[in-house]
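One structure coming up, written as structure tokens, with questions to follow.
Here the complex is missing one protein chain, while the rest keep their positions.
We call the chains A, B, C, D and E, going by the order they appear; numbering starts again at 1 in every chain.
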Amino acid sequence: MSRIDGRTPQQLRPVTIERGWSKHAEGSVLVSFGDTKVLCNASVTEGVPRWRKGSGEGWVTAEYAMLPRATNTRGDRESVKGRIGGRTHEISRLIGRSLRAVIDYKALGENTVVLDCDVLQADGGTRTAAITGAYVALADAIGWAQGRKLIKANRKPLTGTVSAVSVGIVDGTPLLDLRYEEDVRADTDMNVVCTGDGRFVEVQGTAEAEPFARDELGTLLDLATAGCAELADLQRKALDAALER
Amino acid sequence: MSRIDGRTPQQLRPVTIERGWSKHAEGSVLVSFGDTKVLCNASVTEGVPRWRKGSGEGWVTAEYAMLPRATNTRGDRESVKGRIGGRTHEISRLIGRSLRAVIDYKALGENTVVLDCDVLQADGGTRTAAITGAYVALADAIGWAQGRKLIKANRKPLTGTVSAVSVGIVDGTPLLDLRYEEDVRADTDMNVVCTGDGRFVEVQGTAEAEPFARDELGTLLDLATAGCAELADLQRKALDAALER
Amino acid sequence: MSRIDGRTPQQLRPVTIERGWSKHAEGSVLVSFGDTKVLCNASVTEGVPRWRKGSGEGWVTAEYAMLPRATNTRGDRESVKGRIGGRTHEISRLIGRSLRAVIDYKALGENTVVLDCDVLQADGGTRTAAITGAYVALADAIGWAQGRKLIKANRKPLTGTVSAVSVGIVDGTPLLDLRYEEDVRADTDMNVVCTGDGRFVEVQGTAEAEPFARDELGTLLDLATAGCAELADLQRKALDAALER
Amino acid sequence: MSRIDGRTPQQLRPVTIERGWSKHAEGSVLVSFGDTKVLCNASVTEGVPRWRKGSGEGWVTAEYAMLPRATNTRGDRESVKGRIGGRTHEISRLIGRSLRAVIDYKALGENTVVLDCDVLQADGGTRTAAITGAYVALADAIGWAQGRKLIKANRKPLTGTVSAVSVGIVDGTPLLDLRYEEDVRADTDMNVVCTGDGRFVEVQGTAEAEPFARDELGTLLDLATAGCAELADLQRKALDAALER
Amino acid sequence: MSRIDGRTPQQLRPVTIERGWSKHAEGSVLVSFGDTKVLCNASVTEGVPRWRKGSGEGWVTAEYAMLPRATNTRGDRESVKGRIGGRTHEISRLIGRSLRAVIDYKALGENTVVLDCDVLQADGGTRTAAITGAYVALADAIGWAQGRKLIKANRKPLTGTVSAVSVGIVDGTPLLDLRYEEDVRADTDMNVVCTGDGRFVEVQGTAEAEPFARDELGTLLDLATAGCAELADLQRKALDAALER
Partner (left out) sequence: MSRIDGRTPQQLRPVTIERGWSKHAEGSVLVSFGDTKVLCNASVTEGVPRWRKGSGEGWVTAEYAMLPRATNTRGDRESVKGRIGGRTHEISRLIGRSLRAVIDYKALGENTVVLDCDVLQADGGTRTAAITGAYVALADAIGWAQGRKLIKANRKPLTGTVSAVSVGIVDGTPLLDLRYEEDVRADTDMNVVCTGDGRFVEVQGTAEAEPFARDELGTLLDLATAGCAELADLQRKALDAALER
């Protein structure tokens, strides 16, 4: 089977990770998975939320949002509606949990990092692109904080790396990294978040049309694990380059 | 290892499914998984949301909520706070998707069923108890609608059954149907929604502390599949009994 | 005149007061007035709202709500609407005032008790059932607090008992404890809250159709006073039983 | 006993009813009970809320609010807080019910009258002043609508008149029309709404400190009935004068 | 050209400034520009918002609102809608900035003055009437605070006076102080806020239909400057009179 954009089923879209995109944020990454573009800004503040004060431990959280015209038809702004939708909540929480999976709170000290993931253009896989980009922004923010002595230089707040990818079964074929048109037609849709050592942080599989069987789940996890490893490699390469601020 | 309440790792808590709990709802089930008690009320209305009008197809949706003192310490009411939290949104959406997985919209006709799942007492696994109970309430509501000729008698709006259970790894041991104390200590926490024929509708696994490996995922899915099958059996038995309205 | 359910005009519906309904709350009562069922949970917390700090006095407040399908047709959730309706506000305030009428704030000390009254099933008289049940939950919560030494054993935070009942004029006949069908047809509707010694805490009479005369008001108050006395007796009996937690 | 302002216990404060206060509203009354000043504007619109369409019947509703500095210390605006408080809701509903008690919906035809009662200066009894003034504004609005043929000239949408006053027991003495300083010190506080023929539309008595006995209730109702009759007289005199628009 | 109400193009409407309108506020002015009536209440509180604490400097802010029936057709209450509209926000901010332009924060000391400007009746120019009246209320509030020694007697928190007026081009003719009917027909609409010495605090010109040229802008500023000077004179006269509280 040939995919819309000519990819093989196991192939990621072209992925770019542009560090230092915004001059204000302590970590700022514009990540793209094909036409999906997400701006991931990491903000470091000294101190932690009230319920964590005095613990000596830090905190990492995330907020996800879409620009109104990131999608094919314009969506109403959540600020105008006065309430955040369920999907936004769900994805914000997923990103936060995914990043916290590789954080050593003690090593972070009583500092908070907020990751703002704003989708500038959407074409499927916005949450997985956000996680993948946010990890790099988080790493840069931690580097910045160590440069400023907010975090001690000999501490390692990051216990590993984290990346994410979507997989799904479209017309009976398991595919990696779905574009919007593929996502819409998928019978099963799964988002998988992995650490750099190939273990799982989150596995969220949903039957869109037909329930899926155990072996289909296995095939999808294989695809996703390989995709996440490839993304981890791209993250590493991006972080190896020097960052000019 | 012996569990807090003496169960084996593969054992469900005592499960009860009480139909016809409220006199008003078209389907009304009080489901309990041990000390977790959820009231699942199904409301049938003729007609569908605007975006579906004229399609000849029905709709099923769900809303989940907790009473303020369902938990050990009182939580603020979301109605008083004026906004619904992310967790509430996430679970409401999960319940709705799970039930829609076994619905034939055409057979349902232009009718809407809303499932209200209100947690009266919480002790872990509220979302899985809600899905398991809501399925039974939904079946009763559809029966009611067929009795009233809202749905044609020869139609089968339900294409299967659906039940759900939580699994997790606590102190290295995979456990079925976690109580609150177990849930808090779990390294990995997974909610699994299965159809009666053993396929998956939703698989949501989260690493709470350590990322989890592929074989751990496999063990948890085995546990969950067996648990869901047992719950499907209990659902069937509950529905086999006559319902006095 | 014979009432729908065969009661005499002066007769209460069957009333049950089930203590210890929820395992989490410090006081937990499921009260039913016929088909009206209200879960009244009392939550004790040390400390008082800011405006009362340092006064040495406690505080008691209440929140009333209905499950969406407590009624014959489903109502939208106030949490989803993002605002609390006037009726909810009004009843929450009434319950709070009624309970505070029998509280000695000094004896309570700087503790707060919140009464959550959630209507699980409605058939008229939900606010009066809520007050009657909430008083028992409050008594249990105070007992719990004295057991924990939060309140000194020799203090008596409760200066009396409080119960409530609705009365109304239906087709010219004054009736006690209206069911929903009666309430809808009532010309005059009155909610009366009494202390155990037969005095009034609240008298709220409303002309639904025709204004009412002084002697009609008198007849209704007679009915209500007798009904409240009967309820006070049931409260006492319920509290006399041992409570297993 | 001499009252703060030298009144006898049975004496109203000086009451003024100024019609035609605003040039825009179909009925506009500035009512004052002593230092309490409420602007009551009646707005007439053709048509009724959706749930009443096609019934041939009209609707009357009310909204009550206070300017932030109507009181001795500034209160936050409800528009800024983003939510309406319970007290505001409660009083708005009371005013609406009170006016509807003297409305013949059929005679009103499918027209809606909204009464806006905005407290410009508060010194106790704002809700009773609002009801008393709103009745006059309503009468003017109905006259306006009949002049415009929105309501047929031979119809009588008003079936009677309505006025309201507060009464209370202060230091053991029953007093009519409480000022703020008296209200604060009252043991029992009652708002009574009467029709012009001396019957009751609403009786809302609240024990602020001590529960009250049946005979105290009787004394308060006597006081209130006399006060309402006096107010009805003032309303009639105000309406007898010619209104220049 | 003769204006609707017979004024010349350079003529203000009759302006009244009534001090001490409300008995509660520290400064209270009912200002009218023709049929536009705005109640301006100034509330003084010791202390400043958190971000200003310890600075030794005070703060002045304003809130503007309209009664629902201040206008020709009734508008929904912002408190009922649950959100403040853009126009309200914009005008509140304009009033606050205008008053702060003549405040010496140091001389004010750590005190806050809130100006509530509530439009009781609107006929064009509500924001300029509000600024003009609010200045007088502010002056009275400061006088009150100096009388109470909240502000030292030898300090001068007011560095000047401020007044405001609208101007516009209607059918090619520049007009001062537009009434509503004129405002609706204006091609260009400008609000100008001046200090007593004739300098500008705010200039807000908007092309409603046709863009305006530099010389038209000049003509409008001439008109506005003269109008503001006249208003400054009226403010001075009002403040020269003794204020009975």
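Assorted remarks:
Just so it is clear, a residue touches a chain if its C-beta (ideal position, glycine included) is under 8 Å from a C-beta of that chain, and two chains touch if they have at least 3 such contacts.
Not measured: the values here are computed from a predicted model.
For the chain that is not shown, the touched chains among those present are A, E, taking the whole complex.
Checked against the full complex, the one of E:Thr8, E:Asn72 or E:Thr206 touching the unshown chain is E:Thr206. From the options E:Thr36, E:Ser79 or E:Ser92, the residue with contact to the chain not on display is E:Ser92.
Touch with the hidden chain on the side of subunit E covers residues 83-87, 89-90, 92-93, 97, 101, 160, 190, 194-195, 197, 199-207, 210-214, 217, 221, 225. Panel shows subunit A; residues 22-25, 28, 35, 39, 41, 43, 45, 63, 65, 67-74, 77-84, 88, 114, 116, 118, 120-122 of it touch the chain omitted from the view.
Following the convention adopted for this analysis, only the chains that are shown with their structure count from here on.
Any chain that touches subunit B and also touches subunit D is listed here: C. Per-chain CA centroids place subunit C at a distance of 51 Å from subunit E.
Residues of subunit B found to touch two or more other chains are 82-84.
Every pair of chains meeting the contact definition is listed here: A-B, B-C, C-D, D-E.
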